[in-house]
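Every protein chain except one is present and positioned as in the full complex.
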Amino acid sequence: MSELLVKNGYVFDPLNGIEGDKLDISVRNGKIVERVSRRARVLNASGMTVMPGGVDIHSHIAGSKANCARMMRPEDHSKDPETKTKHTRCGVGHTIPSVFTTGYRYARMGYTTVFEPATPPLKTRHTHEELNDIPIIDKGCFTLFGNNWFVMEYIKQGRINELAAYVAWMLEATKGYAIKIVNPGGIEAWRWGRNVRRLDDVVPNFDVTPREIVRALCQVNSLLNLPHAVHVHPNGLAEPGNYQTTIDTMECVHDIPTREHPLIHVTHVQFTGRKGWAWPDVRSGAPEIADYVNTHDHVSIDPGQLIFTNVTWMTADGPAMFALFKLTKTKWFNADVESETGAGVVSATYKKGNYVNAIQWGIGLELALLVKDPWKVFLTTDHPNGGPFTAYPRVISWLVSNGARQKLLDKINKTAKRRLNLPGIDREYSLHEIATVTRAATARSLGLSSKGHLGAGADADIAIYNIDAPKLDLSKEYKAVKKAFARAAFTLKGGRVVVKNGEVAQSVQGRTFWTKPEVSAETMGAVTKELESKFDDYYSIRFANYPIEEQYLTASQVISTKGEV
Amino acid sequence: MARLTVTPVREFKIPVTAHCLSPDFVSGKSLREIELTEVWEGNRRVKLGSLFEIQGDTGLTTNDCTIRVTGNVCAVRGIGYEMTGGSIEVDGDAGMYLGERMRGGSIVVSGNAGSWLGTRMRNGLIEVKGNAGDAIGGSARGATKGMLGGIVTIHGDCGTEVGAWMRNGTIRVKGNCDLYAGIHMKNGTVVVEGNCAGRVGAHMTNGKVVVLGNIGGVLPSFQFEEIRDKAKAGDEKISGPFYVFSGDVNEEGGGKLFARISSNSDLKWNEMFLEM
Amino acid sequence: MSQARSRELGKFSEEYFRSVTVCELDPDDMTELGTMDGENVRVATKFGQVILRATVSKQGPHKGVAFVPYGAWASALFGTSTHTSGMPTLKGLEAIIERAPGSKVPTLQEVTRLKVG
Partner (left out) sequence: MVCTFCASGCDDLQITHDGRRVESARNGCAISVSRFTSTGQSRISKPLVRTKGVLRPVTFGKAIDRTARILSNARYPLLYGWSQTSCEAISKGVELAELVGGLIDNTTTSCHGPTILGVQDVGEATCTLGEVRHSADLVIYWGCNPIHSHPHHTTRFTIFSKGRFRRTRKERKLVVVDVRRTDTAKLADRFIQIQPNGDYELLTALRVAAKGEEIEQDSIAGVPTETVEELAEMMTDCEFGALFFGLGITMTAGKHRNTEAALALVRDLNYLTKFVIIPMRGWFNVTGANEVTTWQTGYPYAVDLTQGYPRFNPGDTSAIDAVTRGEVDAALVVASDPVSHFPGAAVKHLLGIPIVSLEPKMTPTTEASEVVIPSAILGIEASGTIYRIDGVPLEARKVVNPPPGVRSDVEILDAIIKRVKRQGRRR
């Protein structure tokens, strides 16, 4: 029985309403408990800030497209190598770190749970191979459904229960955690080099619309009582004027009965929150979107904040990637996945002087600051699309300090600065709000009851930062804040100290979360029979070789739900 | 001018990475300090003093420091890495990555030099009396920045991809070149006095390749422009006459190929475009 | 195909030997050489030479081009320069081919210079 007492830290635990009080946290056998015996090892956190381990809801860290990007960009690695140490394997950074490096760098920032937001079902075995290899952090992946032939056919036939059973089968077969939709219908159109841009465009050969796809999968999400909302990347990514499609996408499911947490999560809105008709007059659609989010409870968002640096774009949205490649003329990777989805990768660089880049940067921050309720907007950079996850501390410094933002505003494209609303926004996040958008809210949105808080029964995933909360003036000392969040004083994973003074002290194996929805035997039986009969026509591998066995996950953590089908 | 003499104590088979063999590093240091400097020999850290006999004077500043390497060091990589001044003389063969990311000063090799010589160099002079390997003045893998400035002169032959991704500066090859001289060139000048094996200037968007010998055929993605009497290379004028081609059409490029008429009779057919 | 199939029977099997020690020639080239199907020829590149069994190519015509299956015998003809690609030139090599009825095709041990104790 191992016991640990984290003593005298300023604790920020939003889910339990604790806001910087000086408290002790008791840990026994990897879990947080009410109290521990006198024999417990003491970790002195006085003068430091204690938070639950960070929970990242959207970061492309594993799977075939991440690996394509790694393979395509040796120049990205050579400038950021990681040498092996007594506790760590070697690897490379920068925008697409190798698996070991990914785990270490998250842990160093006090993050302990990360979700890969888009895995193509047919190649998910690959995603899990990488997740297995990522050390320290817990993880999971969202399965792509938005362009799947079976899905579109069930919707066309109006067989919602069968669709629910199919989704349940697929989540179990791929060991996926949630429903992910990327450019609904658009990737199927990309088969012929085309795209669907608006919510009511018709998908060629399948005669369904993005609206129908989003609605049906949201209904399924409720029917199956899935832990997370439907995670949506809307149509028209990166196109000027796409903010309206984003709002329409949120609006088209507002009438579907929702449970305690939102029904739909719209992701990296910075890429889909653009007003204007063409690139030269792109404006921020953040105020309109924030306004919608502020007045509706069925939706949450994340900005996918942009960082001025070299990045790698990767998404299942093949057509969008090709459109962007035509602008950058850099390297372009495209990998369509039969009957299911696609993938695109492009290397790019965001410049302060570039008008559009500067507007994008502004949109992200405007969203984070204009959405009043921190439980509705989460911190992401859509790693590595807006910037690498290692830039989170920088984003935090912008959120807590208007001064930090103004400093950068003076360096960006002048026209962009003039057209942004950001200069007029003086809101500054508190540590409590930072703790909310980086852990508590994301954990709640993911439905992970054992994550994102420090109450009894929670996993002892704890981040301790060198921030003397009562004394430190975040707004003025934003540089110190950035430094503190970049290198946690301590990171505890399952009660074990994995990071000390920003360096990895030991490496542990994290778990992989996946969802197993239960549906009635007869519906599932019928659906499975149907799949089996069509499978050889749709796929180039056999039905029996498709599902991933649970043993395949090094440390499997299943979350079972009770479906109403 | 202070002179430091570095002599290998044996023939190296295992690759040695010795970025420390640069005026910037040695100048102002004592011989002892230099001998105790650790370098990689394969997968082991070894003292420089255990590989080389080091004598002479290191000089106080980079600029008045000359390093003289005597004997074959073809297994020694990265000599003159990021050097900003002073000079290096290699009396024998030098290994790969000679003068990588060089910013100033000069390197002279009496024998041959390995591949990736002058990779991403910004400034300075490199002269090789013998032959050089592949991708000289090139870029790092996957990157699009090759040589950014400076002058490279090879008296012998070169391998493939001379001046790949070159952005500026001048490369002069007195001997012959293998395939793809000036590939992906964005700017700068490559002069080949001997023959090229072909595919010169593939993917080039700008810059100039002047070939005095046979150019080895011109790619279909280049279009014949005109005949010119002279070709400018830096401030010197090379007398032709030359067939001049522009391309690479596939990259919407405006690069120029100069092929001296006297040694490229196989390109005569292009003259028919002149009449029109 | 027969090469791959026989490889499964083992590299030292007679089948493998027969399948990779051939040099497929264009019929016209064969008459020019004055060699006939099954007769031995010496194939020489600037990197090395080896004796192989000449056979009429079934995938012709390809005048002036000869084919040798990938294997220890072909390797004897390859150069090592990879031109920063890590890959030596294994196809499109210039070679001189002449009749060699007298000489025999080397065994796998001989061609790889193995000293098998």
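The chains carry the letters A, B and C, assigned in the order they are written, with residues numbered from 1 in each.
Rule of thumb we're sticking to: a residue touches a chain if its C-beta (ideal position, glycine included) is under 8 Å from a C-beta of that chain, and two chains touch if they have at least 3 such contacts.
Keep in mind it's a predicted model, so treat the numbers as computed, not measured.
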(request) Going by the touch rule at the top, give the shown chains the omitted chain contacts. (result) A, B, C
(request) Write down which of B:Leu51, B:Met96 or B:Ile151 is the residue touching the left-out chain. (result) B:Met96
(message) Among A:Lys7, A:Lys22 or A:His126, exactly one should touch the missing chain; which is it?
(response) A:His126
(message) Just to verify: which one of A:Asn16, A:Thr309 or A:Asn334 makes contact with the chain not shown?
(response) A:Asn334
(request) Among A:Asn29, A:Asn205, A:Thr349 or A:Ser520, single out the residue that touches the unshown chain. (result) A:Asn205
(message) Can you say which of B:Glu41, B:Asp93, B:Asp157 or B:Glu193 touches the chain missing from this structure?
(response) B:Glu41
(request) Since one chain isn't shown, list which residues of chain B touch it in the complete complex. (result) 13-15, 17, 40-45, 75, 77, 96, 115-116, 134-135, 141-142, 179-180, 183-184, 199, 202-203, 217, 219-221, 223-224, 249-250, 270, 273
(request) In the full complex, which bits of chain C touch the chain not displayed? Write them out. (result) 1, 4-6, 8-13, 47-48, 57-62, 65, 67, 70-72, 75-80, 82-92, 108-109, 112-117
(message) For chain A, which positions touch the chain that isn't shown here?
(response) 62, 64, 66-68, 70-74, 77-78, 81-84, 89-92, 96-100, 122-123, 125-126, 129-130, 133, 190-193, 205, 322, 325-326, 331-339, 342, 345-346, 537-542, 545, 549, 552
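Convention: only the chains that are shown with their structure count from here on.
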(message) Testing understanding: with touching defined as stated, what is the shape of the graph linking the protein chains, line, ring, star, complete or other?
(response) line
(request) Specify the chain most distant from chain C by Cα centroid. (result) A
(request) Round to the nearest whole Å and give the separation of the Cα centres of chain B and chain C. (result) 38
(request) Quick one: report the Å distance separating chain A from chain C, using the average Cα coordinate of each chain. (result) 56
(message) What's the distance between the Cα centroids of chain A and chain B, rounded to whole Å?
(response) 46
(message) I need the residues of chain C touching at least two other chains; which ones are they?
(response) none
(message) Could you list, by residue number, the parts of chain B that touch chain A in their complex?
(response) 140-144
(request) Using the touch definition up top, name the residues of chain A that touch chain B in the complex. (result) 72-76, 78
(request) Please give the residue numbers of chain C that touch chain B in the complex, ascending. (result) 81, 83-84
